[in-house]
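The structure appears below as structure tokens.
One chain of protein is taken out of this complex; the other chains stay put.
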Amino acid sequence: MKLTKLSPKILTLLALALLVIIAPMFFPSSFYYRIGALIFINGLAVIGLVILVGYAGQISLGHAGFVGIGAYSCALAPEHLGISPVLAVFLGAFLSGLLAWLVGRPILRLRGHYLAVATLGFGILIYMVLSNEAQWTGGPDGMAVQATGLKALLKSMGFKVSASEMWYWIAAVVMMIGALIALNLHTSPTGRALRSLHDSEVAAGTVGVNVANYKLSAFVISAIYTSVSGSELALMNRFISPDVAGFLHSVELLTMTVLGGAATVFGAVIGAAILTSLPQVLTVLHDFEHIVLGLIMMLVMIFMREGLVPSLAKILRRRPK
Amino acid sequence: MTLLTVEDLSIEFGGLKAVDGVNFNVEAGKIVSVIGPNGAGKTTLFNMLSGLYTPSRGRVTLAGKDVTNQPPYKLARLGMSRTFQNLQIFLQMSVLENVMAGCHLTEGRHIVTDLLGLPASGRRTRQSMKDALGLLERIGLQSHATDEASGLSYGALKRLEIARALAVRPQLLLLDEPAAGCNAVETEEIDHLIAEIAAEGVAILLVEHDMKLVMKISDHVIVLDQGMKITEGLPTEVAQNPKVIEAYLGVKATEEVHNALG
Amino acid sequence: MTRFNHLKTTALAIALAGSAAIAVPAHADIKIGSSLAITGPASFLGDPEAKTLKMLVNELNANGGINGEKIDLIMYDDAADPNQARTFATRLVEDDEVVAVIGGTSTGATMAMIPVFEEAKVPFISLAGAVVIIDPVKKWVFKTPHTDLMACGKIFEDIKARGLSKVGLISGTGGFGKSMHEQCLSVAGKYGIDIVADETYGPKDADMTPQLTKIAGAAGLQAVVNPGFGQGPAIVTRNFKQLNIKVPLYQSHGVASKSFIDLAGDAAEGVRLPASALLVADMLDDSDPQKAVVVGYRDAYVAETGQPVSTFGGHAYDAFHILVNAIKSAGSNNPAAIRDAIENTKGFIGTAGEVNMSATDHLGLDLNAFKMLEIRDGDWTIVK
Partner (left out) sequence: MSELLQFFFSGITVGAIYSLVALGFIIIYNSSGVVNFAQGEFVMLGGMSTVFLFNAGVPLAIAAVAAILITCLVGIALNKLAIEPAKGASVVTLIIITIGASIFIRGMAQLVFDKQFHRFPSFSGDDPFLIGGATILPQGVWMIAGAIAVFIGLFVFFTYSLTGKAVLATSNNKLAARLVGISTNMMMTLSFGLSAAIGALAGVLVTPITLTSYDVGIALALKGFAAAILGGMGSPFGALVGGILVGLIEAMTAGYISSEYKDAASFIVILAVLFVMPNGIFGRSTIDRV
């Protein structure tokens, strides 16, 4: 009897690691490292959303707000507090977690569409602060971010890599850590509690799950994931603008989550990979880009409503029989 | 020993008195059934007892503690768990995980340990798995442990809910129509299961339409009609009570009862 | 078993993404890159820019290209999203290996791209407005539109010439409005202008009467300036008339297209704004060296697209010609040589005016290149 859930965890990690290592062999130019890095950065945020949406069954149309907090922490803290940009990642994560903890309790009392609007409003508030407080944030045109000094450090150690290449590996490692944590959670007692309230809050309550607290935990954890991804984005681009905190980015992240398969870490990465590379692929279509993007979103969700990875897995599993 | 005391419990929905001034007690290790025609307020009563609805009046005492208005998760900690008339299975989990989810209280809340996947986390999961497998064996579903819960038959899901509720290690178990939709064999199994649980000292409060089952296993029966308790007593007493026969059982059902007691 | 299937799926997804991306055509011609806001909130700027570039490239290639070599224009749509723009900048440099880049419709996108081109040493001519793009001077970065700082200066000069000084600002909260708002505040003192009211509106707002009511209530108000682009300024202008505010209204160069007059209707009467000569091509003296340039571009654009000309397309026109001239005079496709040639642009007559670049000035326009226009009888007139 195969009861231990250990093996799927290791298999998912192995698959991700293989993907990370093998992909560069097919890169025609170092530009692809940047796409890879963006996929892993988005992937991290989406893994966070898998914990909130896939495990705990909550919805958020405002998570880009936390991307904004993570990103602007790395832009502002080195300048005003004099701490290193890398340290600022942790500061951003702490601030995001704290904010999520403060607003999460009242917001998460809401359900369904009401929760959607509350999170939407919350995200928009963060966006407005970032966009309006121009004396701090540079306003809608954005601001530059200090270099991490990592590249110089590598160079002094004798490694000469392009920025894109370096961030490919950094983002990959951070995402793998994020995936490991999310996979740990999935089969753990806490993960079961979260997943139970996904299916029935009432039943979760009667087996002793403090529904409000667990929802809040999922919200805080996912906020931290998203914040770290925002920090990575700021440090890699060395430039940041409020768009990363905007509603459209929230929708983009949620779409990645659901497209790949909201309940699986592997699906999250696939969803991120598709939606991140799609605009690059679709450039050949010029004016038809948005039409095709909209079509793909609709078709996948209509015909594979559990998301790509679970739906395809089901189809492939059925075939041999 | 009186485990559960219900005093003057009432609730209104937009002026309609769904439950009105209900009183009763449940003793440890006894099986108490709540019966009554459709719409009598049985499930509403359960929902108030288990903290889902807020009563407009009255008091619920569990093991000497006032638990009126307590949220469900606190009631679980105090030893109350339940099953549902409209199944509330965790459909995205395996059969085994459904029961393991019931072990939540013994597992405790250790989020950081779980996130980091520390050995203690695995230990707690393995302990729950052991307990859950034991319970699955008890309800005869051990061979389905790794199946998706959504694939089980209705009767099996009913038993799965009981196993999950037992995983909470309750002192008081609320069963809302555990035999509804089950065939004769399944009903028989559930009948045995309930008797066994009660024999271990767990108090059971039961809502059930299957009169045969009620009359056979109940130590005490409470009859509700239009939100009010019209009588209570031993199954035989209740079955003879003209008020009950008039308000609820009707002529045909009376015959059934007599046959059942036969 | 299922995990193995996951792997297959991934391989498929990667293969798909990869093959489609590689399918971009590659020529041995001179590759020029461009990333513009063809869609998104700044698309009414990016759209004429893109159309202008395509038109000019086709025209040049039909006439034999530069020294016999054809231009290959690789154009991406960044939708004014800085993160997208950054990605496309990397793609242009590392994958497409272009020799120079025109673009960045919005300031945000431009600023996000600059580090890429600075690091890769590829000349970059931006089409965005803000002064921060070229001040301080960055070695590889140039731009063609007048800065917002110049627009503020031109407007304040005109206000002062009318003997007025107490000004109310109503600015859009988008990048353009916000940046110009900051610049206007910074130079107001220099022109003896007193900002007596300072309000904003969102990019998609439908009614600005509350803000204008507040401005109208400011003590001693003598003129109102509206930094912003898009539909906002048209609504501001209409609300201005609705509230019957009796002081002069100034718009920015961000609305310098005929469609503004159409959208604002009668309310546009008497509105002044700084703009390039392109809008008043027919009114220029025949002796004006700009006349042939602006009339030629306007006629070609209208014939090609069937849409009225805007100064935004003009920025792309200027950038393209500056770049082509630089490639010609550099006599090579070497980015460094092209950069040096761009920096040496002297006496170039474009739609925005005469461009004279130098090591310390990567714009090369002065305030004279701006004309103060007033809308009368539904058309532009030049304020002398």
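When the chains are written out, they are named A, B and C in that same order, and each has its own residue count from 1.
Simple rule for what comes next: a contact is a pair of C-beta atoms (placed from the backbone, for glycine too) under 8 Å apart; a residue touches a chain by one contact, two chains touch by 3 or more.
Please read these numbers as outputs of a predicted model, since none were measured by experiment.
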Original post:
Of A:M128, A:L154 or A:A212, which residue touches the hidden chain?
Top reply: A:M128
**OP:** From the listed residues B:T5, B:Q85, B:T106 or B:S150, report the one that touches the chain absent from this view.
**Re:** B:Q85
**OP:** State which residues belonging to subunit A touch the missing partner chain.
**Re:** 53, 59, 106-107, 109-114, 116-118, 120-122, 124-125, 128-129, 132, 201-202, 247-248, 251, 254-255, 258-259, 262, 287-298, 301-303, 305
**OP:** By the contact definition given up top, give the residues of subunit C that touch the hidden chain.
**Re:** 39-41, 43-44, 47, 173, 199-202, 204, 206-207, 209-211, 213-214, 217, 230-231, 234-235, 238, 241-244, 259, 262-263, 265-267, 307
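The working rule: only the chains that are shown with their structure count from here on.
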**OP:** Could you tell me which chains make contact with subunit B and subunit C both?
**Re:** A
**OP:** Could you find the chain whose CA centre sits the greatest distance from that of subunit B?
**Re:** C
Subject >> Chain occupying the most central position, where position means C-alpha average >> reply: A
Subject >> Gap in Å, rounded to a whole number, between the CA centres of subunit B and subunit A >> reply: 41
**OP:** Enumerate the residues of subunit C that touch no fewer than two other chains.
**Re:** none
Original post:
What residues in subunit A touch two or more of the other chains?
Top reply: none
**OP:** Spell out the part of subunit C that touches subunit A in their complex, as residue ranges.
**Re:** 1-3, 5-10, 13-14, 16-18, 20-24, 39, 76-77, 81-84, 86-87, 90-91, 93-95, 106-108, 111-112, 115, 119, 130, 132, 173-175, 178-179, 182
**OP:** State the interface residues of subunit A toward subunit B in the complex, per the touch definition above.
**Re:** 1-3, 180-181, 184-185, 187-193, 195-196, 198-200, 202-211, 213, 217, 221, 263
Original post:
Where on subunit A does subunit C make contact in their complex?
Top reply: 8, 11-12, 15, 18-19, 23, 26, 28-32, 34-35, 38, 131-132, 134, 139-142, 144, 163-164, 233, 237-241, 243-244, 266, 270, 273-274, 277-281, 283-284, 286, 289-290, 308-309, 312-313, 316-317
